[in-house]
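For this view, one protein chain was removed and the others were kept in their places.
Let's look at chain A:
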Amino acid sequence: MNIAAELAAGSKAHNTATNPLTGGIQVTICYNRDHIKAVEINNTRPFAVTRLFREKPVDRVLAMMPSLFYICGMGQLIAALRAVESAAGISETLVIKQARDTLLFAESLREQVFSWVTNWAPQHKSRMSNVVDWFNQCRKQLDWSLTLSSATSGEAGCQPALEQLARQLEEVIKPLLPANQAGSSLATMGLSTQVCQLLKACGKYPLGLAAKTLNLTESQQLTVVLTSLKAAEAEQFCHQPTVNGAPAETGRWARQNIEARGFLIESRLRSLYREITTAPMRLRSIVRQHQFSQAEGTGVRGCSVVETARGSLLHKVELDNRNHVAKYQIIAPTEWNFHPQGSLKTMLEGLYLPWDQVTPVAETLIKLLDPCVSWQLELVHA
């Protein structure tokens, strides 16, 4: 069994059949003689979800968020709260902001560790439950911040709770840190020999350039996106968003400001590991009231952008005079990262490599782009 087959066998869960309700990502690669001729990305995730919110009272819509979205449920709920508060003219206090930033951070970390242990370091799988427990602790301690309100009774105990959570996180992360702090090789990151070999094999092939990185904290980019959300085809735009017609990539690659170096597969994996290992330090900066969220307080009425594990999540809401939802729009990170013309296509199309390497290289890239739904890869020999 080759490395790719072994890895695929070890992580079949990611490659499961698509649930008709949640949809999924279908990637079809057409290979011709010695190179990848074409890449087709079909995103079948339900784009009609936000229609469900129309004409419903705001409270009901907010109550639906955690039931409806799980994988980035905290991100979705906080983005919704901030969008609605902004539409209703409610200010977020500093303490509420700190609590919500911590929850966003905790959920991102849970997702990053999940991706790390399921795709790259399966020997750490048993550590996942510690991270889930820690996330649940955060949720329990800071739940008070998840309501539409400018002041709550939970604020008084917030600082001690955050400090306790920061101490707990140090212990949770410790087993995932490199055995040798001074080392920087893949092996010191806890990757198995098989994954190291796979990355080495993938590194042989010069991938095309990735899409430009998305930065919705830049008012110019945000304005362009919001203008498209006003257009008649806005629903389609949410499904396949672009900046001035060009796809953009979001996530840790964009957060770490690594531009157009998509050919470095190994450095993409390192960027995931870096976010996990620096988590205690980053949480401490939230506890010390520094900003973690790079993109919030957009200054646009009814709009919020929060940073999730997979990238920027945008919510835009319009309320009517009864405080019911008149219009709701969401652009999720997977829509940016799996755009039909996005990074996956530009990195793979035209790539010269042997037929038996197409699957491992493509699977590695998909896992690094990390869709939040199941995905399937189909190879066609032209």
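Throughout what follows, contacts are C-beta pairs under 8 Å (C-beta built on N, C-alpha and C of every residue); 3 or more make two chains touch, one makes a residue touch a chain; residues count from 1.
The rule we apply is simple: contacts and distances are computed from a predicted model.
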{"item": "Protein name (UniProt record) of the chain left out of view, among \"Amino acid ABC transporter permease\", \"Carbon-monoxide dehydrogenase small subunit\", \"50S ribosome-binding GTPase\" or \"HypC/HybG/HupF family hydrogenase formation chaperone\"", "value": "\"HypC/HybG/HupF family hydrogenase formation chaperone\""}
{"item": "Per the touch definition above, residue among A:27, A:41, A:72 or A:248 touching the missing chain", "value": "A:72"}
{"item": "Listed residues A:26, A:93 or A:374, member touching the removed chain", "value": "A:374"}
{"item": "Hidden partner chain, residues of chain A it touches", "value": "12-14, 16, 19-22, 45-46, 48-49, 51-52, 64, 67-73, 76, 114, 118, 125-126, 128-129, 132, 136, 330, 332, 334, 372-374"}
